[in-house]
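Removed: one protein chain of the complex. Kept in place: all other protein chains.
What follows is chain A.
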Amino acid sequence: MTIILDPTDERIPVARQIAERTGSVQGVVGLLNISKPRGNILLDELDRLLAEGAPGVEIRRYTKPTFAKPCPDALRHQIRDECDFLVEALAD
């Protein structure tokens, strides 16, 4: 038998249950632009469609400082506190 040492972080990832799918959209929907070129075009269109199709929904727009880095904690927490749904979009 050979013994080797674990080269990984050894942490067990936290298993999270995905949010329940209710089949309807209500409350606050966040639209997160990750700052890729033309991401705003996609989100503008989505914004328009949501306003037409789900007029009772409040839409809030957010923007990551750069697509090349993870979302800053403060922005992530803000979105968590303010939104019921989030659409994160990119385009090129």
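We take it that a contact is a pair of C-beta atoms (placed from the backbone, for glycine too) under 8 Å apart; a residue touches a chain by one contact, two chains touch by 3 or more; residues count from 1.
Note that in this section contacts and distances are computed from a predicted model.
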Record-based protein name (UniProt) of the chain missing from this complex, from "Iron ABC transporter permease", "Peroxiredoxin", "Oxidoreductase" or "Carbamoyl phosphate synthase small chain": "Peroxiredoxin"
Chain not shown: contacting residue from A:G23, A:G56 or A:P70: A:P70
Residue ranges of chain A at the interface with the undisplayed chain: 1-11, 13, 35, 65-66, 68-70
